Every structure is written in structure tokens, then in C-alpha cells.
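The complex appears here minus one protein chain, its other protein chains still in place.
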Amino acid sequence: MGWKRGAHIAIAGVMGLVLSACGGGGGGTSGGGGNLNIAFLPKQVNNPYFDVAASGGQEAAAELKGQFKQVGPSEATGAAQIPFIQTLTQQNVSAIVVSADDPNAIAPALKQAMQKGIKVVGYDSSPAPDARKVFINQADSKDIGEIEVQMVCDEIPGCSGEIAILSATSTATNQNAWIDFMKQALSGNSKYSGLKLVKVAYGNDDPQTSTTEAQGLLQAYPNLKGIISPTTVGISAAAQVLEQTGKAGKVQLTGLGTPNLMRKFVKDGTCKQFALWNVKDLGYLAYYTAALMVQGKIKGQSGDKFHAGRLGDYTIGSDGVVLLGPPFVFKADNIDQLNF
Amino acid sequence: MIRVSTLRTRLLARWETLLVLLLIVFTWLGSSLSPYFFSGSNFSDLTSNLMEKAIMALPLALIIIAGEIDLSVESMLGLASALLGLTYALGWSLWLAIPLVLAVGALGGLLNGLLVTWARLPSLVVTLGTLALFRGLASVVLGPQSVSGWPSAFTNFGFGDVPGTLIPWPFVVFAVLAGAFTFVLHRTWIGRQLYAIGKNKEAARYAGIRVARVKTLLFILSGVLSALAGIVLTARFSSARADNGQGFVLDVVTAVLLGGVNIFGGEGTIVGVVLAVFVIGVLRNGLTLADVSPDTQSVAVGALLIISVAGPTAVRRIRSAWSNRRLTQAANTS
Partner (left out) sequence: MDRTVEARFAPPLAARIGLERTLALVARLRELGILVALAVIVIVVGVQAPRFLSVSNFEQILLSVSLIAIVAVGQTSVVLTRNVDLSVGSVVGLVAFVTGDLLKEHVLGVPGAILAGCALGLGLGALNGLIITVGRVPAIVATLGTLYVYRGLDFLIAGGKQVSAIDLPSSYLRIASSSVVGVPTLIVFAAVTAAIAAYLLRYSGTGRELYAIGSSPTAAELVGIPAQRLVFGAFVICGLLAGVAGVLWGSRFGTVNAFAAGGLELQVIAAVVVGGVNIFGGSGTVLGAVLGAALLGTIENALRILHLSQFWLQAIDGAVILLAVGTDAAIRSYFQRVLMRTGRR
């Protein structure tokens, strides 16, 4: 059985050599200085929303003469994001700009990156607060929640009836924050007393799951009057389902979406209005903030003021949060203005 | 007869050596694709990402050697994670919760075992059913939530290294288990029983081996170790979720088959499986550092699996065709 022993020795040798001796080699200096090598890690790649944000990041990178790249999982789960964070840490990027699928699952990996000197900036959906320095929030979460409810109330005749929410993944920080504020608005404001939230469904930002969940909502709640879908994948899936089942117009649809994907549905009335913000600006601001932190121009603490290129001046708020601006409502009369 | 077994032994010997060669080739490939590959911290990361699958591959190897299969391992991992999360969220101490979770793993394995041995159902279908059943139970237990806020000792175990080295704690667990499995499979009579059962179930039974009992125990073992993998994963992610481990089973089965275990049973070694786990891990890691997406990496892994099985069969057939021709030539000339 000499060959078996040989194999044993071989494994032991390779593992031992590699794990103990090489130490922290290969890494080199920690990410810093003037070198701007910034990576975006969205919730998932192949998602039009994040692709638009990436274009904003690229614009900022060109202005600041830095590098930009975007990597990410095809599945929107925290578990899938971890290997990417580890790889970026290995590759010694200067900063990671991340939108968290699960704020806690990625925290240990992000903390390890920060220990190595890599700056971590959250955007769109924040990782756990101690696993990032700054979080670029696209709009105030309370505002987003309230505007969603406001829009669905506008659409439903008499502002009364059953409504459902078609969300993304169940652990996404931003989704849960918005849903909480929606529930608060529904119960706290007498204007919405006629609306009843019957279900929160999860489409996982996957077109098939979102379609199936949307169909399920229509089947399970035949008296459904409105669907709020605060995710671009969900709202376009729901719009399609409404048209295919002939329920467009009977069940109102609103939420957060991109103008290009929703244009047709807004024009034919399936979704009369929806909100968003300038996603490209979000990416632009995120890159700028990360770059300024890498260059040491800001520390990422509350009260820090900085100038972000063409977007102007910003101040870091409490808890390291930077607000991009108020949400923007798209309707038939302005949907052609923006192209993304 | 002797010639055939020498041939097989030589092929087996070549299999482990082949895996070592593959490991070396992929390591070289990884370091040439990216300067960040050949570093201790990278190997540490790579290893820690592999350990749950590696732990599940060990009992699966034994099960396949014994002529069955267990597809439900990833779902038991998920159920374990969900249960751990639920009990922890309810205020249970981990010292209570962890043994409970392992016990549930054993119960799940017992279910598989009984359905396969007592009800005489094909293990492929049984574990397909339990793949869905356990995952479903995990969703019922925890819903769409995730549980976090674990004690730092727990998360340090999952994510951290042995102090002073770059060896992840889970690797220590795995190494101990792998050592135990190697010993049992290759050096004890239990191991010989497994090979016997895999080669010919009826003959084994006539030889006095309690086939049903052995198989049931194997499934229980698989359940317990899958639950253990679930605990490790929860610690590593600091997050208990019902969908933890989804999609793992393909990698685990691939690692076992790539490791030289015959899908029809009766052949295979633990050394081979361990090597195969790392071959796949190193390949994936090297490609990831070169910014190749994991899904594209799948092309390489899938091709590797097919070639690893088609290759030796082709070699065997060429050899036997060769030796046949030589025999006929010899017969014709004499």
C-alpha cells in the first residue's frame, strides 16, 4: 500500500506547506494611498437596477481617474456574497462598495476586509453598521415607505380594499426597513384606514419566483385591489402577470422600478405611477464617497462634510448614513425624461 | 483473476496519484492566473469555504461505497441551521441546542435508513423525497427569517483560525473526522463489510453481514454529520437560515465521484474523496480570483466530473482490447 501512504504524505505536505509557512505573504501593502481600486459588490449581478448604479460608479471613476469593477453573485443571498468579499480582500482592493443581501452573514468577512485597511461603504442596502463605515442611502426609508402607500392609495378607487406587497428577499435590510415603514403608515394614518395588508410575498429578485408569487397572490386573494412591489424585478414581473391574466386595471400596481422596464406598463395604464431615485447618481455618490475615504479626505464619521463631484455637497449623518435625496415619482407624463 | 485485480489496484493507485497531480496542476494554474492565489490567507479562506461540503462528503462516500446514495444531506444541513436558530432565538443555551440539533440529524438519517432497508425503497428516490421534506421542515421551523447575534466564541469557531496559524477551526474538525473515517474504512472489518455490501449485497448477506443494520447506521451517520455541517455553516455565516446549504448536494456528490468512488458501489477511498474536495476547491478558488464567475466555473467542474469517469473506462477498454488482440495474435501464431 505504498502508494496510499505516498498520497497521505503528499496531502499533508501540500497543506502544511501552504497553511503555515506562507503566512500573510502575497498580499503586499494594505489598500491605501492614492491608488483608487474600488469594487462594487451588489446584491446580485445581472440585475438592471445595479447595472445602472454601476454606470454611475464608472462615471465617477473616470472623473477621479480611479479603477472600477463590479463583481457579485447571481443569486441574491448573503452566503453567495461572502466568497466575493474574501476574493476582493485577497486582491487587496482599496475599497468595497456593497449592497447587502443579509446584513449579518457578510459582516465577519467585511470586518476582516476592514482590518486589512480596505474601506467598506454600503449602498442601497446596508450591511450591519459595525461592518461598514458609511452607508449611502438612496432616500430616507420612512419617505420611501410612505410614498409607496400614498401611491397605492391614490390608485385604488376609494382608497379601500386588500393590498399585498411583493418584496425581494426576506432578509434584505432595505426591503425590511421600507416594509416596516409601510406598515407603520398603514396603521398610523387614518387616511389609509380602508386599506388592509393581507400578505407579504417574497420574489427573491428572481423573475421566475416573482412571477409565480405574483400569480399566487392573485389566486389566493381574488379581492386584491393593489400590489406594492418595492423592487425592480418584482414590479416588472407583477406588471406582466397582471397583463397576462387580464387583471391590469382591476388590481393596481405600484412600487419601485426603473423607467425603461416600466415604460410600456405606465403608458398602457397597468402601473399608473411608481417611484425611484436616480440610481446612476447613487452609484456615482457611492464611488465618490469611497474614493474620498481611500484618499483620507474624509474619515466617515458623523458630521463630515464632503463635495461629491457634480452632485454637490453632502454631510454624513448619524450612524454613518448619507442620504442621496428624496424619491422621485414616475408617471406617464414624465417617464420619457429619463433613460435607465 | 489475479491480473484483473492487479489492474484495478494499479488503476486505483493511479487515481489518487492523478488527483494529486490535478491538485498540483490547478495550484500552478491558480497562481499563474492571479498573484493573490499563492498565499496562506487565501488557502485559509478557500479551505474554510469548503469544510461543510467536505464534512458531508465523508459519510456520503461510505454510503455510495455500500451501494446507496443520500441526496438529502444539504437539506438536513438547512434543517439543522434553522433548528439551531430557532432554539437560540427562544433563549436556549448552545450547549443544549447543539446536541438537540445533532439528535435531529440522527433521526432524519434513521428515517432515510428505515425507508431504504425496512421498506426496501430505492435510496435515490427516498433521499429525493427527504431532500424536499427536510428543506420544507426547515422553512416551517424558521420561516423566511434569519437568526443572528451569536456569541463570539461560536462565530470565531466558524470563521476564525486556530490562534497562531492560518488553519480554520472547521478544518481541524474535518481532519479529525477524515482520519477516523480513513481508519475505519481501510483498516477495520467494518470497512471491509462496506465494500462487500457494495460489491454484492446478497453475497454479503449470505456471508453473515447485517446489511440492513449497517446501511441504517450509515444513513444515521450521514444525518448527524450533515447536522454538524449545518452548525459549522451557521457559525461561519453568523446567520441561521432555512435556505442555508441550498445547492450543496451537487458539489458534494461530485467530490465523492471525482474522488474515485464508484457510483455502483464497492470501490473508493477516503483519501481520494479528500483530495477531490480540495481539487474542486482549488480549481474554483483559482478561477474566482481570476474574476471568473462561479457559474462559469461550473463548466470546468462538470467537465472534470465527466472526464474523471469516462477517462478510466476508456483506458480500461483500450487496455482490454489491446490485451485481447495480443492474446488472439498469440493464439493464432502458436
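By written order: A and B. Residues from 1 in each chain.
As a convention for this text, contacts are C-beta pairs under 8 Å (C-beta built on N, C-alpha and C of every residue); 3 or more make two chains touch, one makes a residue touch a chain.
The model shown is predicted, which means the values in this text are computed figures rather than measured ones.
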Residue of A:35, A:55, A:215 or A:295 touching the missing chain in the full complex: A:215
Among B:162, B:207 or B:303, the residue in touch with the chain that has been omitted: B:303
Hidden-chain contact residue, picked from the options A:37, A:141, A:171 or A:236: A:236
Chain B, residues in touch with the chain not shown (by the definition above): 115, 119-122, 124-126, 128-137, 139-140, 143-144, 242, 250, 253-254, 257, 263-264, 293, 295-303, 305-306, 309-310, 313-314, 317
Residues in chain A touching the chain absent from view: 45-46, 48, 51, 74-75, 206-208, 211-212, 215-216, 219-220, 222, 233, 236-237, 240, 244, 260-261, 263-264
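The rule is simple: only the chains that are shown with their structure count from here on.
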Averaged-CA centre spacing for the pair chain B and chain A, given as whole angstrom: 35
Complex contacts: residues of chain B adjacent to chain A: 13, 16-17, 19-20, 23-24, 27, 34-45, 47, 49, 143-146, 148-149, 155, 159, 165-167, 186, 236-239, 241, 243-244, 269, 271, 274-275, 278, 288-289, 291, 293-295
Touching residues (chain side chain A, partner chain B) in the complex: 3-4, 6-8, 10-11, 14, 18-27, 45, 69, 71, 73-74, 77-80, 82-84, 86-87, 90-92, 102, 104-105, 107-109, 170-171, 202
